[in-house]
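My questions will all concern the structure given below.
All protein chains of the complex are present and in place, except for one that has been dropped.
Up next, subunit A:
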Amino acid sequence: MGSQGGFGQSKEFLDLIKSIGEARSKAEEDRIVIREIETLKRRISEPDIPKRKMKEYIIRLLYVEMLGHDASFGYIHAVKMTHDDNLPSKRTGYLAVTLFLNDDHDLIILIVNTIQKDLKSDNYLVVCAALNAVCRLINDETIPAVLPLVVDLLSHSKEAVRKKAVMALHSFHRKSPSSVSHLISNFRKRLCDNDPGVMGATLCPLFDLVNADPTPYKDLVVSFVSILKQVAEHRLPKSYDYHQMPAPFVQIKLLKILALLGSGDKLASEHMYTVIGDVIRKGDSSSNIGNAILYESIRCVSSIYPNAKLLEAAADVIAKFLKSDSHNLKYMGIDALGRLIKLSPLIAEQHQLAVIDCLEDPDDTLKRKTFELLYKMTKSSNVEVIVDRMIDYMISISDDHYKTYIASRCVELAEQFAPSNHWFIQTMNKVFEHAGDLVNIKVAHNLMRLIAEGFGEDDDTTYSQLRSSAVESYLRIIGEPKLPSVFLQVICWVLGEYGTADGKHSASYITGKLCDMAEAYSNDETVKAYAITALTKIYSFEIAAGRKVDMLSECQSLVEELLASHSTDLQQRAYELQSVIGLDARAVEAILPHDASCEDIEVDKNISFLNDYVQKAIERGAMPYISENERSGMVNMSNFSSQDQQESGQHGLRFEAYEVPKPPVPSKVTPVSLSSVTDLVPVSESLYARETHHITSVGVASDTGSSGLKLKLDGVQKKWGKPTYSSPASSSNSTSQNPVNGVTKVDVATTVNSKVRDSYDSRKQQNEIDPEKQKLAASLFGGSTKPERRTSASSKVSKASAGAADRPQDSKAAIVPNKTSGEKTNQQPPPQDLLDLGEPTVTVAPPTVDPFQQLEGLLDASISSTVSPSVGAVSNAPDIMSLYTGSTSSEQRGAGGYIPVTGDNLNLLSELSSAAAVRGTTGETNAAPLSLSVKGANAKDSLEKDAKVRQMGVTPTSQNPNLFRDLLG
């Protein structure tokens, strides 16, 4: 223990940590921290603070910052500390600055000098400390200052320095690839380093480089393969072993690199087959790290040029993962399945029930991963089931980030595979209804376009069926409270276009609905704009059809309200409505022809039709248009502004004299265009059809002539203030064209995908048991045919059907792993540092009643209720000795075995102690004596630590009864 376990800080600091540990609320904690900040501010600026004190202050600052408070007042002191010659201080200083500062902080510039000096130091530990800081703090601007030094260190005699230099170079490469592009050969050189640590570190940058572009590294395939072979054969020093696996982290890195190099390259892949096969064969599926390697091998197999044997081996591993009871492994299995399914689609079929179990699992993470898999295997035969499931899940969650994601997935699948228009519209309605504000507006435009155009090949009757079904569904939905704005826009547009088209609904019914909507969402101007335009369309269709229009009173009041609206856009639309209603049938027909939303509209960007008008105006003595370029040259305004920008851009002082300011020439253009606008509006009302649109929308620009340079319509749109102006509903026939053209549908992509997927076509599913699950499986996978699978599947299902729902099955399944893992661990050879069983007798703890014990019992009551069978068995044992033996076996697991199959067996110890505490059989059964019995060699240390801390009064009070528990069980 010694210096390591000793708490070398002052009483003050210990008190701080103690009081924060005991704080009962965040507010109390904050109060303590703020008081601490005050103290530190005062102390740290005192003169002549001894180094040791200063070091402690800095560590206290770290603590404060770690708790989320601002310690920026102390940054400069941390920087100063890096200048210190004394290594411990320097090290603390570097630790502090790397934790405090991001690489864009202003103080970095003060550290660079120190780093330069330290990189040249004779003491390799100083160099190491500096390199740690380099990785974190040097940004692309300061790279040149340290680069040569770091490169020199690549051939330093100490391996620790070489390793860190490689990592530093790597961080440079990530921050600014161009700065080190000439040094990349150094990575290749370091790959052959004598020290395995340096070689392992070099794999990090090489992975990034290969990821960016594999071609220049193809020659290294052989080297990587031979390294992997040697590692797998256990040629590296024993200290690199991890849970009996030879250097697993290195293996994983290598497999990642090989996956990239072998992707789509048959020749390179052929070199790898043997070694990957070996790795999979040697893979130890009973340990976490063993599974990590196996998983990485599957990824590699699925990425390189396919090899039947390896695929088979990978499929076996996946089966093992999916059958496992550990959620972690199931998760990995699902992920791996998703990767392999592209290569051998049939593999999913065997695992259909496992997949469905995962889909219905209460664990969100697993569920989402499974949706990911389903997304990959969607085809037109199962799209309905999958999308329905996705939508159900989407409705049930509240995480916006994921909601957006899954909504876009639904839309994508629906667009690709929709079996019928009707289904598509229903699906989109659901998506909009529940996640409308989260979907891209383009999706809405797509939907409108689809309703307007249909899917292409259908004849007219299906068109109109599609439309009326859309109208029907919207009339139903419209009454629901709080629909998202985007969805309302779609509804308005569709009702406006097609609400009265099939004659089922009267105009007054539809307009009534629209008015209600505009009223209900009166805060949403976009919706109101869509609604009023829809009204315009419906009335004009009525007029064109020769029917008499009588406006509803609520409609009347809506129009009146909008005529006085603050939004010019709404006003405009209301005026348009008013004037259209006043016209005769022929004129209206020309303005808003029926069902013309799909027709293309030519936009005369040069507005040449106004040439006559302009000509006349000029003849009457108006100013000719001056293009913006000329104007700006004249006025010099832009020059001024650009100069300003320059000045603010440069931080430094300017030394030359200011230019003599020129008086700005007043612009004569604006008044002209203004007046033109005013007399344009009445003109537009008397004009017909498309011209109306052009003139009004072009507005300001119309007078300014035909130069056309700056007269893009979208520019004008901005001038009018509302971005909605040219959006689809703005004025009937001209409208939908604009946004729709911007959207390109992705049908093309489908063909490729569906080709692959259709290859494993659906066969009829005929399993007898649990019809519901069967049905789901059948609809997802198209049924399984293999008899031996069926039997195993049925046994599983029967278990499930015993308890009606899925939950009981879960709990049942959950019991199994503990048993098995318990057995496994007992078979393993005990690690050396384990105590012999005689020792525990020494350690039976003295006090009889301990406040701890009760606390522990209280706190862990929840855990003990879930005590797994193996633990339960132990806690039922009559005497304390058996408790200890029980604990040793669990220790075996922690230190030697580490089989986190169930994910929580490291809690075993705590469960043990809690179980014992609940029973109350023995005096002191809390974790401390247990742990020391376990740790044999350290027994005395732990006792001392325990006693010491107790005397400091840190723990017995409250809150943290678990403090004494060893982290490693």
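The rule is short, and it goes like this: contacts are C-beta pairs under 8 Å (C-beta built on N, C-alpha and C of every residue); 3 or more make two chains touch, one makes a residue touch a chain; residues count from 1.
Rule of thumb we're sticking to: contacts and distances are computed from a predicted model.
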(message) Just to verify: the chain that's not displayed, which of "Ubiquitin-like-conjugating enzyme ATG10", "28S ribosomal protein S28, mitochondrial", "AP complex subunit sigma" or "Myotubularin-related protein 9" does UniProt list as its protein name?
(response) "AP complex subunit sigma"
(request) Have a look at A:Ile37, A:Val150, A:Leu254 or A:Met332 and name the one touching the chain we're not showing. (result) A:Met332
(request) Determine and list the subunit A residues touching the chain excluded from the picture. (result) 1-11, 14, 17, 20-21, 52, 59, 62-63, 65-68, 70, 86-88, 91-92, 95, 98-99, 102-104, 125, 128, 132, 135-136, 160, 163-164, 167-168, 170-171, 174, 196-197, 200-201, 204, 237, 239-240, 242, 247-250, 252, 256, 288-289, 291-292, 295-296, 299, 326-328, 330-332, 362-363, 365-366, 368, 401-402, 814, 863, 866, 898, 900, 902-904, 906-907, 909-910, 927, 931-932, 934-935, 938, 941-942, 944-945, 948-949, 951-955, 959-960, 962-969
